[in-house]
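A single protein chain has been omitted; all remaining protein chains appear in their positions.
So, chain A:
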Amino acid sequence: MIELTNTIAFTPERLAIAKEMIARYPEGKQKSALMPIMHLAQEQFAWMSQDVMDYVASLLNISPVEVYEVATFYTMFHLEPVGKHVIEYCRTGPCVLMGGEEVYAHLTQKLGIKKGQTTSDGMFTLKEVECLAACGWGPCFQIREKYYMNLTNDKVDDIIRELSR
């Protein structure tokens, strides 16, 4: 177990879910629960700071580097602080055919940020991602678990207005 020098900890509800996740996998294979628990951690802590990753490692009784190597391999884990809403915008071919680049230009202009940046009020972070498996409903982006599809400039305006409230 890692000695924790800070106050990073799951809420009691999430800790119960984490324990249930670990129990899903066969005896001795608790490391399989790593990504499910990392998603749970990101839900609570917004991004995977080193402290969060160390905490996850302690829950699974694995070394911290095993968490770091996974966190840096998969694109869904944020390795830096993010804004309240993380917009994950699909930049892949089929969405581009449907006007994805034009809508993206509008979005960056509207938010005044480029990819990887966060608006000064801390409301939005913009990330470019690869195909979200929604090609027939493109252009699209994702914010947390929600897909926003068939985007147009007007629709983007509405979404940003709604989320800025």
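Observations on the structure shown:
In this section, contacts are C-beta pairs under 8 Å (C-beta built on N, C-alpha and C of every residue); 3 or more make two chains touch, one makes a residue touch a chain; residues count from 1.
Keep this in mind: contacts and distances are computed from a predicted model.
Protein name for the hidden chain, per its UniProt entry and selected from "Putative spermidine/putrescine transport system permease protein", "Membrane protein YedE/YeeE", "Menaquinol:cytochrome c reductase iron-sulfur subunit" or "NADH-quinone oxidoreductase subunit F": "NADH-quinone oxidoreductase subunit F". Looking at A:F10, A:F77, A:Y104 or A:Y148, the residue that reaches the missing chain in the full complex is A:F77.
The set of chain A residues touching the chain not shown comprises 24-26, 29, 31-36, 38-39, 60, 62, 66, 69-70, 73-77, 88, 91-94, 96-98, 129-138, 142, 144-147.
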